[in-house]
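Please read through the structure below; I'll follow up with questions.
One protein chain omitted, others in place.
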Amino acid sequence: MSLLEMKNIRKDFFGNQVLTDINLTLEEGEVLGLVGENGAGKSTLMKILFGMEVIRDTGGYEGDILLNGQKVDFKTPFEALAAGIGMVHQEFSLIPGFTATENILLNREPKKKSVISEVFGERLDVLNRKEMTARSEAAIEKMGVKIDGTMVIHDMPVGHKQFTEIARELSKDQLKLLILDEPTAVLTEKEAEALLSSIRGMAAQGIAVIFITHRLQEILDVCDKVVIMRDSCVVKDVPSSETDIPEITRLMVGRQMSSVLKTEIRDNPDAPIALSIRKLWVDMPGETVRNVNLDVREGEILGIGGLAGQGKLGIPNGIMGLYDAGGEVTLRGEKIPLNSPRECLNASMAFVSEDRRGVGLLLDETLEWNIAFPAMQIQNKFLKNYLGGLIKWRDEKAIREITQWYIDELAIKCTSSRQKAKELSGGNQQKVCLAKAFALEPGFLFVSEPTRGIDVGAKSLVLNALKRFNRKSGVTIVMISSELEELRQTCDRIAIVSGGRVAGILPATESAEQFGLLMISQVK
Amino acid sequence: MSGKQNSAGKTVFSFLRNNTVPLMFILICAVCIPISGFSPSYLLNEIITRLGRNAFLILSLLIPIMAGMGLNFGMTLGAMAGEIALIFVSDWQIWGIPGVVLAMIVSIPFSVLLGWVCGKILNMAKGREMITSYIISFFINGIYQLIVLYLMGSVIPIAHGSIKLPRGYGIRNTVSLLNMRQCIDNLLAIRIEGVKIPVLTLLIIALMCILIVWFRRTKLGQDMRAVGQDIHVARDAGINVERTRIISIIISTVLAGFGMILYLQNIGNLSTYSAHSQVGMFCIAALLVGGASVDRASIGNVFLGAILFHTMFIVAPKAGAVITGDPMIGEYFRVFVSYGVITLALIMYEMKKRRQKASIGAQLALAQKDDDRHEPGIGAQPSPARKEVERHE
Amino acid sequence: MNNKRKWIFRGCTLLFVLLLAGLMFLVGRGHTVYIDNKTLEYNGESYSALERSEVWINGERLSKLSKRDRTMTTTIGNSFEMKLINTEKKGDDPTEVVVKLSLPYSWDGILVNIPGYLAGLPQEAWLSEFIIEPTPMEEDAEEPAGEDDIPTAEF
Partner (left out) sequence: MKEKLASFVASFGLPRLIITGFLLALFILAPIVGVDLPMQITNVINRFSWNAILVLAMVPMVHSGCGLNFGLPLGIISGLLGATLSLELGFTGPLSFVMAVVISTPFALMLGMGYGVLLNRIKGGEMMIATYVGFSSVSFMCMMWLLLPYHKPDMVWGMAGKGLRTTISLEGYYDKVLSNFLQINIGKVSIPTGALLLFALLAFAMWAFLHTKTGTAMTAVGSNPTFAKAAGIKVDKIRMLSVVMSTWLAAIGILVYEQGFGFIQLYMAPFYMALPAVSAILIGGASVNKATIVHVILGTFLFQGIVTMTPTVMNSVIHTDMSEVIRVIASNGMILYALTRRSEVSR
């Protein structure tokens, strides 16, 4: 009997299929490597297994999960924990001011009773520090990597924090299955090696491990079998000894391209350089950019792709001044000062942010305001001047006209131009963001994740609108997206960012494997 | 060599920066004490009296800080509960130490109720606990007035005319506590060279300190520290965050009630409608003067703060009078200093949060420079501070 | 089972606190005792005041009462003890009497008549409640200053 069996797991988020008929088995003491592009459905699958609230809040899932042959359905992570499933998430879940020991035993501390706790309840039991030390040391021992139990978390190097988290899971006696979500992403090479050997050690003790990573070599090194996911399906489930990195890469990203759009892709190596980026660093949390050099040609659509967290989003956000950045950026020969959104906009650059609700929209204001606002502020459009320009009065009529024009042009579904932005659906909100950028009549446009979180129909509308805008008015566009397929459909050239740097630039016609290799080339 | 000096300079600088407020106060006191011309024994006497009077109240602030709820301006609620208990006890004519003990017992249900309400409301206003608890203290003050001024004597039985307003209901502006005045302070009190030391009071305070130290070592104390440092992690670990926060406020309120009773037994009379109104502000100022901040406070801060703050309080009017010839200047000066110190502490706390955020950019720029040098190396590790800061935003 | 044990402990604590409160009610009740050296009329008979009576409490002399004098003291708890050194007539030798009283709980002010006590009369003759007329104090009944208060110096 298998330790874990997942049968025909299906899940959709509001009609958007994210998992289709997933089947998976795992034996005691087996290490399973789970790979796939971002958005392939890995994390959703793990969330289902771990009973995360977000799954139930969005309508639950279909299919069965069997643990030791028994059907289980976890309502909360706590139930999953009780059943012996542990998970180490990508973000640390540690109390910064506590020692490793205190974190390992967080909310599971051994206690001593006293008279006072008899009266006021067991929360007034005194912690049994000695026992705590013993238990945490046992867990650290089990992990096989030496860390100092008395060290306070915020003084620790990142790797040790990661190990603390793992030790916490190991300190749970009932642990049978451990899920590690990109645990090596923050580790140095040495630490990663230590972790891999500790995974082998755990497996030897009979603990099954699900190991999610983008570093394929690690998978081959440590896993018994590899499960590759793509587009919400398992595309392959093989013993790791029977496969190699090129095959995995191909399976991860490989897809048949729609030939219809291929014809529209053009590559013009002689076009002058529109935007040149040198030695760019950006401090965007989770999307750090280090030392990026990149040239964008006049009139093209340049795609920037790469795995999540590798820094592709940091590039536009840094250049447009939303996050601290340094380096040199020149637009058509003129230097653009960094950390100043105003200067960028004045230089006729525009940006459609990936964070629609946080950055892209005034949710509580009307569509009119949303679309007209930047153009009004930057270019003094839609204003009536009184007293020789002393008073710049909002020209409501002009604002309504331009809004109406874009509503028709981009087919934005709304009750009127005065509807509040928060009342629109995701796809229509995205169109409003585009309209906002178009209204600036930019000479250079950054578009970040234009199709994130919108349905298929809206996706092609948005992408078409972008392409049309580029081809019609010749505006240079840099489009950032996690979906390689989408980039290959829309862009002329595609740059792949990995580890905060540009790993390479290829024409959009290049094969998927090539892109895939670039994506994982410098992953850390 | 220079590096060594540099690092020594840095430690001195960071020491200065972390202890600005206490150092400032030591300076103020050092200037004002000689000017005021008070004798050392007088000063010592006053300081010890005030320490005994206030330390318990200030101690009540520690637990919400531990639970990450900031300075509990709602401690006024506990003070009001204590006052209501004292009104009852003095109406029942229970005197002396039994009176104090009874008042403490009677104050508990009021404190728990008020603390629970306060905690509930603060849970609805996460992220702006301080301003909310501050407004709660005003709101409950209104309810307190309603009860004491209109309901006592008309709905709630009050027997003795001596504490009632002449109109037949409502409590007088001052209630005499002469019969329990300093009963605790005087028991076991000893005099050393003219300085009276209220041993029992100090013992009670010491006991309270031990209790707080013990509390930190309990499961509940550990949970509170966890909740205070990272509410999300604590919740993920299965700690009932809301309940823990409410309990911390309830404990603080109950302790503030006890503290207020001890405070008033020393004063010897109760200004029914104003005794509590400033108590929160002065206690918070004293704690901050001791070097505490919005997110960190220790028992040491309490005592250092109480001593420094009250030294300033005693000498400022006299010193002001000597310098400017107007005694009111000193009065206003110490009020200004109390508010100023809270303002300063709040500002420093917010700025520290921002500074932490800003430091990461600098680290990246530095890594970039390293990068250039070692090109084409794989490059710097992600900065270790990274993830913490993300979470703390 | 565990729960039951918890509630037993809690119940005991609550009981203890309530008992403590009750005890405080008993031992902490404060009284004002007035001691009179006045001629007492009782059942038509007259018990004349002493020439002089010294009142001692806890080894300290409270006061010296001449005829028609009255003194007062406060006491906590319901038992009251004092020592009287009496001189009945001018020139008599002083005699010492220790007076032990159990004070009625509900009376705030208690009046003790020495001649009546010394004559051995029944208790209601020499022990009576003393009620002070609540003197209308000139304290103004105006609104409390409340939040508009200037922070006071007294802290």
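For clarity, chains are labelled A, B and C in written order, and residue numbers in each chain start from 1.
Convention: contacts are C-beta pairs under 8 Å (C-beta built on N, C-alpha and C of every residue); 3 or more make two chains touch, one makes a residue touch a chain.
In this text the structure is predicted, and so the values were computed from the model without any measurement.
In the complete assembly, the contact with the undisplayed chain comes from B:Ile131, out of B:Ile131, B:Val155 or B:Leu178. Of the candidate positions A:Ala134, A:Leu362, A:Ala398 or A:Ile505, contact with the hidden chain is made by A:Leu362. Annotation: of B:Ala8, B:Leu188 or B:Met351, B:Met351 touches the absent chain (contact as defined above). Interface residues of chain B with the unshown chain, by the touch rule above, are 121, 124-125, 127-128, 130-132, 134-136, 138-139, 141-143, 145-146, 149-150, 324, 326, 328-329, 332-333, 335-336, 338-340, 342-343, 346-347, 349-351, 353-354.
Across the interface with the omitted chain, chain A contributes residues 320-322, 341-342, 344-346, 351, 353, 355, 357-365, 369, 373-374, 376-378, 380, 383, 391-394, 422.
One rule holds in what follows: only the chains that are shown with their structure count from here on.
Chain-to-chain contact here is organised exhaustively, every possible pair of chains being in touch. Centroid distances from chain A, each centroid being the mean of CA atoms, peak for C.
Counted by C-beta pairs in contact, the busier of A-C and A-B is A-B. The chain closest to the protein's centre is B, with centres computed as averages of CA atoms.
Distance between chain centres (mean CA atoms), chain B to chain C: 40 Å. Centre-to-centre separation between chain A and chain C, using Cα means, comes to 80 Å. Annotation: 44 Å between the Cα-based centres of chain A and chain B. Counting partner chains per residue, chain C has no residue touching two or more of them.
Only residues 5-6, 9-10, 13 of chain C touch chain A when the two sit together in their complex.
Listing the residues of chain C that touch chain B in their complex gives 17, 20-21, 23-25, 27-31, 74, 76, 108, 134, 136-137, 139, 141, 144-147, 149-155. Across the complex, chain B meets chain C through its residues 50, 54, 92-99, 101-102, 105-106, 108, 138, 141, 145, 149, 160-162, 165-167, 170, 172-174, 179, 267, 272-274, 277-278, 281-282, 313, 317, 331, 335, 338.
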